[in-house]
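Just one protein chain is left out here, and the rest sit where they should.
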Amino acid sequence: MDAFIAQVLSGLVTGGIYASVALALVMIYQATHLVNFAQGELAMFCTYLAWTMLDAGFPYWAAFAATIALAFVCGVVIERVVIRPIGESSVLAVVVVFIGLLVIFNSLAGWIFTYTVKPFPSPFPAEPLFGNHYVSSHGIGAIGVTLVVLALLYAFFRFTSLGLAMRAAAQNPVSARLVGIRVGWTRALGWGLAAAVGSIAGMMVAPTVYLDPNMMAGILLYAFAAALVGGIDNPWGAVAGGFLVGVLENLLGAYVIGTELKLTVALVLIVGVLVIRPSGLFGRVTVKRV
Amino acid sequence: MKTGSLLQATVLIGAIALATASFAQKKYDPGATDTEIKIGSIMPYSGPASAYGQIGKLHMAYFQKINDEGGINGRKIKLLSVDDGYSPPKAVEMARRLVEQDEVLFIFQSLGTPSNSAIHKYMNAKKVPHLFVATGATKWGDPKDFPWTMGWQPNYQTEGRIYAKDILATRPNAKIAVLYQNDDYGKDLLKGLKDGLGDKAGRLIVAEATYEVSDPTVDSQIVSLKGSGADVLINIATPKFAALAIRKVHDIGWKPVHYLNNVSASVGSVLVPAGLDKSVGLITVAYQKDALDTQWANDPGMKEFVAFMAKYLPDGKLSDALNAYGYSVAQTLVQVFKQCGNDLTRANIMRQAASLKDFQLPLLLPGIKINTSPTDFYPIESLQLQRFDGKQWVLFGKVIE
Partner (left out) sequence: MAALPTDSATARRNQWLGLALVVLLAAVLPFFLSNYRVFQLTLVLAYAIVLLGLNMLTGYNGQISLGHGAFYAIGAYTAAILMDKFGVPYWLTLPAAAAVCLVAGFLFGLPALRLEGLYLALATFALGVALPQLLKYKHFEHWTGGVQGIVIIKPDAPFGLPVNADQWLYLFTLGVAALMFILGVNLLRGRIGRALVAIRDQPIAAEAMGVDISLYKALTFGVSAMYTGVGGALGAIAVQFVAPDSFTIFLSIAFLVGIVVGGLASVSGAIYGALFIQFVPNIADQISKAAPWAIYGVFLIACMFLMPGGIAQVVGGAWQRLRRKPGKSV
């Protein structure tokens, strides 16, 4: 029983990692209707920026805030400079640009910061909460941060006119333009916000998995799966999807099929869910118009 | 005018005589000339294993140093180091490029078991030395079937057998849990461990768990292994995962006797990220000095290495154990060249590589020597156990052959 609780709790912590990156994917999807494959690498790179500031002696929260701001600017600049010129020519051309960005960020990080893993500080206490042996304080803290980001995102899309405009611009750019939304700028803003959310995810993930250029390589697939299984148009669903994937993977690996095939089986289950419920567990079913 | 032409004739004859004399001594295969030795190397500068590209960068820096000092017997070393992205098909393409297009004398330190497996047969069919491959798989020391291929570092199976021997000697009733990377390296080391335990393996090993390099953490595996009730943990993981495992073992309050494989014995890239306090009591085998270990701070060999790094590879980190590794291998190669003299044929390269006798290197632990022979293609076979005391690795026991 003790081991079972430990598996579930450590699954929740890993799930929190997937959830936080999944939120960044939801953000960019809401703003552009694309999934950015470079999102994870961008987050990793921003985390290195945070590491550089911390290394230079900045206090944690100052570096935290500065990184979010830098990430936002970075996202806006990438959209304006790289994505916009390709624009609406072809979705696949944009996907190739994403792949280009992915390898550029990965390679630059390795070149500038080397491939040696670096410990990344946590803002939470080093001692486990209540002296438990299951989860570190950082694990719990990171889940808390993810939930706060989730609440903020939800409120942004639900209650602010900017959030609504962004969703409208992504869903139907032509109509959005007709009602006076500046679609170009909502997209750039979406990129900026997604990069900011991603940088928070990076800074919460790095203390758990260590900072290295390949930090996000494995996580991105799970986050992608989590976002889709929960419903990519629903931040709550994406987070729930993240926790679900994390726990499911641990339990499968520990009790059902062993560690060798856990990734494979987890993926088969996820794809199976999507085949039965194509818009995800918590996603909205859309009806196609002729 | 007459004396002039006589002088010319004498000089000419003298020159011819000299040339034929040295021609008798000098023997070359493609890639070697009077002024240059051209060799090739295949490294994963891009792709998932790009961390190891550091070894290639170190080689280039080290040969730069050798060339600055006048080369070897007046010959400069030219290293063509190419990228295969850790992909076996690309490795085949690159090996063919180096051998057929660039006509290198041999291929040195190509990295990774999959990539080397892919070119193993090709190199031997072409009779081009495939020297000091950068992988610890056991299959590289097979002079009977593959006389052109030689490894360098202690092989994984030897390492596994040493852990088995130590466990049998210190706690014969151990309950062993194994964490290993699900690839050739993890399985090779596990095989050595099982061979070493012999018929007791089935009884003593109570749990095994694998991880993939794409896994974000190994938390779940450690929890499972702890749940098996094991009191010995064998940690067969690459640096990042080894650090994750050390930290998790400590955090969940598990206190097994923890054997850490040599691949991850670096203080700077594993124990510091894991936490030095959490690493107390770790046991590993070693053959090299750790650059961050304070006990070697005044060691002449270490000082030489630190000075080299500062001059030739200033952006390389001492904490990265790959630098020390690449340094020692490059020095071994220089020794082979010295032994070759002016006979730079492929056959002689292999002959000299297979006749290193009690060769010592500045960064090898005291008492560890390189020995090869025509039937022994494993340069480093001796290792020594060491335990981490919270500050540094403390050697214990004897050098194990």
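As written, the chains take the letters A and B, and residue 1 is the first residue of each chain.
Methods note: a residue touches a chain if its C-beta (ideal position, glycine included) is under 8 Å from a C-beta of that chain, and two chains touch if they have at least 3 such contacts.
From a predicted model like this one, the values you see are computed outputs, not experimental measurements.
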item: Option touching the unshown chain, where A:1, A:56, A:92 or A:174 are the choices; value: A:92
item: Sole contact to the chain not displayed, among B:212, B:231 or B:299; value: B:212
item: Selected residue (touches chain absent from view) among A:101, A:117 or A:143; value: A:101
item: Footprint left on chain B by the chain that the document does not show; value: 45-48, 50, 53, 56-57, 60, 81-83, 85-90, 92-93, 96-97, 100-101, 112-115, 117-118, 120-122, 182-184, 187, 212, 214
item: Positions on chain A where the hidden chain makes contact; value: 35, 82, 85-86, 89-90, 92-97, 99-104, 106-108, 110-111, 221, 224-225, 228, 232, 260-261, 263-264, 267-268, 270-271, 274-275, 278, 288, 290
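Please note the rule applied: only the chains that are shown with their structure count from here on.
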item: Contacting residues of chain B [partner chain A, same complex]; value: 46, 48, 50-51, 53-54, 182, 209-217, 219-221, 223-224, 226-227, 239-240, 243-244, 251-253, 268-270, 272-273, 275, 317, 319-320
item: Residues on chain A engaged by chain B in the complex (per definition of touch); value: 2-3, 6-7, 10-11, 13-14, 17, 103, 107, 110, 114-119, 128, 133-134, 136, 205, 208-210, 212-214, 217-219, 221-222, 249-250, 253-254, 258-260, 263
